[in-house]
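Encoded as structure tokens, here's the structure I'll be asking about.
Left out: one protein chain. Kept in place: all the others.
Moving on to chain A:
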Amino acid sequence: MEDIKDEHIVLCFHCGEKCQEDALIFDQREFCCHGCKLVYEVLQENGLSSYYAYGENPGTKAPIGDQATNRFDYLQEPEVIQQLVDFQNDIETHITFSVPAIHCASCIWLLENLHQLNENIVSGRVDFIKKEANIKFHHQQLSLSEVVRLLTKIGYEPAINLSNLEADKSKSSIDKRLVYQLAIAGFCFGNMMFFSLPEYFSEVSLLEENFRGLFNYLNLFLALPVVFYAASDYYRSAWFSLKNGRVNMDVPIVIGIVALFLYSLFEVLFTAGSGYFDSLGGLLFFLLLGKYYQQKTFETLSFDRDYKAYFPLAITRISGQIEEVVSLPKLEVGDTIKVRKGELIPADSLLIDGEAQIDYSFVTGEEIPVPVNRGQVIYAGGRQQSGPILLNVQKSPSQGYLTNLWNHDSFKKKKKYGLGSLADALSGKFTLVVLLTAFGTLAYWSFWDISMAVRAFTSVLIVACPCALALSTPFTLGNTLRVFGRMGFYLKNSRVVEDLAKVDTYVFDKTGTLTDPATAKVSFVGIGLTEELKAAIKGMVQYSIHPLSIRINSWLGQVKPAYVEGLEEYPGRGIEAIYCSGIIRMGSAKWLGLGEVHTADNGNRVYLSVEGEVYGYFHIQSSLRKGVVKVIDDLKSYGSIHLLSGDHDHERSNLVKAMGAEVIMNFNQGPTDKLQYLKKLNDQGKQTLMVGDGLNDAGALQEGLVGVAVSDQVTHFSPASDAIMNASILGDLPNMIGLAKDSKRVIISSFVISFFYNLLGVTLAVQGMISPVVCAIIMPLSSISVVLFTTLAVNYFAMKRGLKKNWTWK
């Protein structure tokens, strides 16, 4: 067998994909298709050829043909424009598109030089990480739909969908506020430390008296923005929780801040003492730093998508003889719509005319197209894979089989987060104990010495300030979040880590989650599959993009393809070619004249015939992802495991053999069944983790305590969930859950440490023995030690579980 590398492979100059024998030669360069050549020509004409200088084969394969020219017509409707644009005046329009195709430096360069393609475009600006392009153009000369058409022409079709229309654009301002607060707290804390450091050595009395006074007043001045601006969110949160009759972590923090500030103010103004402004600044700085750490989210991922994020904005409706493009919300039951190749079915509909090959991979994770007969229902969310079809709308887009899920109660109520985090649960008791101790001290000392009583009272409040307690949670969870993120497991927020640690019931979706559509088991059943025939088949399947062809192709491996003539693909039926003057056909049983064949197993069959004689069939069955069996095995020690599958139960025996009898399996589960199943488990008091991938799991993902969406392309598609996981790291799931449990232990350990600090400090404080210097040194030290402890501990556990390779801090 020859090595594949010896073969002369021609790569397309534009997109870098392998060209077929009949590569198009233009300008002494090879192109794989007309689409790529067209983009090259457009760029060449406009002097934009340096596009190809910044990246190697930067283009994306440009689809050509079936796309309707009028499909962007809905972008002319004023209300659609209104909702999409960022800014518009008499002359200019500014708009931000999400462009998934952005992937290299060339993309940035081209999109920022759009003004050379069309003079009415003022400028383009790319945000590479978010895959967004901000475009400014003169809307009187150039309409929005023309801009989109231009982008599509050069291979950068923007993703415009329903959720764009409803999105609010005020999201990022909240995060910025935290950064400002952090900056101010950091600035004030840093400068206060300058002025306070001499005070720590005050016994040596390096300072003259007038410096001391100045420094104290400067500290007071610097503390004002910290207390009145940087800490303002804590007051608000504490007030809200008190108003609702609860005590959260922020209540003791606020008591500490107020006590520190008032006492220090009193000392500086009336006793010429120095107060604890430095400690106050340090406390707020570390608190905000922890909050920032914890809030650092994965901006490029969207965790709250519902069906609107996938559905098209507009659809072609046929009324009488006229085709018109209407926006999706205007679609009504009974309308006749036209769906072209590659478009998504927007609503449950009946097939009236045309050949339907529906790919339900969005819905179920299974990508092999299903043929649908005239008069049958096609469910929303499927993607048409062959020519145009006519459909009659049966249900409005929001009422379909699938989208009905989103009207379910579990989507309406905000997820309630157990009984709050561990720290919040403890803080009520903590506050009570601190207040009791403080008032006890006050009462005790007031019999002897009133001024001593006040001092001891405030000392208790100050020393018992829960800095270490409040810092441990955000730093531990923040670190865990980062370890997960680096692996490819993205959590919506740090709360999810705590929930993950609680989970005792694991529910998996089968298709697409545990099975990998790309690694299929292929076998040939029949006779007469000679090496020569294999070569001919390889020649046939290697250019087909049908999923089954791709699988047969990879099963054939390095068989050298033979040259076949008259290769033709019939959508929904199969492929046909002539080899050595014999007609070879591969495809469905019906097409080859075998009639309907009912099979007992659920694999896909591709029949093979030569000159009308059926030789046998290829049996193709999707197999379990690598490492899945081990994941299930490992998780058995953590809790019970359930399996939900939309398929029939003929695979049960195989699955039981692979996973063991303890796994509870349920077949024939529709989207609503899955949701109900999770609900039932929750009602039994189980803490559930749902792992799924398709839109049909969306309900269950929402209902589970933690919903994890598994995706091969984390930035592309995933239903609403608490976490998004890269499918390739599914094997590490047990370790990650283990780490989540570890971090809970780390938090508890640091509570113990902080408890000892407080015990020591309070013991001294109630006796009125604490000296200001000791207090000033101990307090920041306890904060720093907790921060260090949590960070080191989480990283240690991550390394132990093999989730982290080395001690890098990035």
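FYI, a contact is a pair of C-beta atoms (placed from the backbone, for glycine too) under 8 Å apart; a residue touches a chain by one contact, two chains touch by 3 or more; residues count from 1.
Here is the rule we go by: contacts and distances are computed from a predicted model.
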Listed names "Sulfite reductase (NADPH) hemoprotein beta-component", "Phosphate transport system permease protein", "Acyl-CoA/acyl-ACP dehydrogenase" or "Cbb3-type cytochrome oxidase assembly protein CcoS", matching UniProt entry of the absent chain: "Cbb3-type cytochrome oxidase assembly protein CcoS"
Listed residues A:L214, A:L269, A:L432 or A:L788, member touching the removed chain: A:L214
Contact with the hidden chain (one of A:E17, A:D73 or A:D127): A:D127
Sole residue of A:I25, A:V179 or A:V525 that reaches the chain not shown, by the stated touch rule: A:V179
Option touching the unshown chain, where A:N113, A:N216 or A:S645 are the choices: A:N113
Chain not shown, touching residues in chain A: 47, 50, 54, 105, 108-109, 112-113, 116, 126-130, 172, 176, 179-180, 183-184, 187, 190-191, 208, 211, 214, 218
